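Left out: one protein chain. Kept in place: all the others.
And then chain A:
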């Protein structure tokens, strides 16, 4: 299995160059059954990452470009009267795919945004009173432009909370950028991507991830981190137990990618910022990130080895 995972990671890294951490985080998010929010300036490779993930994991894939005039029915589908059979027939929307890319999600109105909510939380949608189960596995990868860009609505906290992780790609390094610019045609050639994993295999992986052992010391660590966010010394939203669960799930997936069957504080540290930053501080400020990241401050005030004793 490890070979499989590493080849998945390796292949996506060929497409999204120089972003190993982010690629690994996004794969971890999918292994942990979480939805992923990618936030960055346009042109940083958000959509590319989503495409590459879909192709590599061999999932049915649909991209929805969110605009201000997008309606909920454009996402989930609509019942149309079939004159031949004298019945209403459901025309499934793009949501009936295993991987849905909600591109520039914060350009759509809140109503449309919230159409995604039920799907993301319960893996099903309701149309005209009837409930339809979504295909399994089901993921939403959403991309979002920074809030200071024109024509954007901010995502409400409740919706942000549905995303297991928020990552941003950031500018590539000098070498990576050279590489991107040099193979101008190869980069977007998704047809060459191999599908490594079948959906069944993915579900199996998700099960294995769930069964990864979490020792008491790691639980203590997570609890200490959650407590730290709640004691009011950081100007942030406190972390909920759901955030703690997401943190552990994501860390389990990370441990799985690392080839371990038990959790280490290192795994928590690796995913902490991606899982918690958007819960602590919904606004995305590119300048503040480097120095004043509240998740980093919380991380740095808890001892990793004996968290409850320090």
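Just so we're on the same page, a residue touches a chain if its C-beta (ideal position, glycine included) is under 8 Å from a C-beta of that chain, and two chains touch if they have at least 3 such contacts; residues count from 1.
Keep in mind that, in the parts below, contacts and distances are computed from a predicted model.
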| item | value |
| --- | --- |
| The complex's invisible chain, by UniProt name, from "Cytochrome ubiquinol oxidase subunit I", "Molybdopterin-containing oxidoreductase family membrane subunit", "Pyruvate/2-oxoglutarate/acetoin dehydrogenase E1 component" or "Transglutaminase-like putative cysteine protease" | "Transglutaminase-like putative cysteine protease" |
| Which of A:228, A:246 or A:277 contacts the chain that the document leaves out | A:228 |
| Contact residue for the chain not shown (choose from A:9, A:142 or A:205) | A:9 |
| Contacts of chain A with the absent chain, listed as residue ranges | 2, 5-6, 9-10, 13, 20-21, 24, 213, 215, 217-218, 228, 231-233, 258-259, 262-266, 269-270, 290-293, 296-297, 299-306, 309-310 |
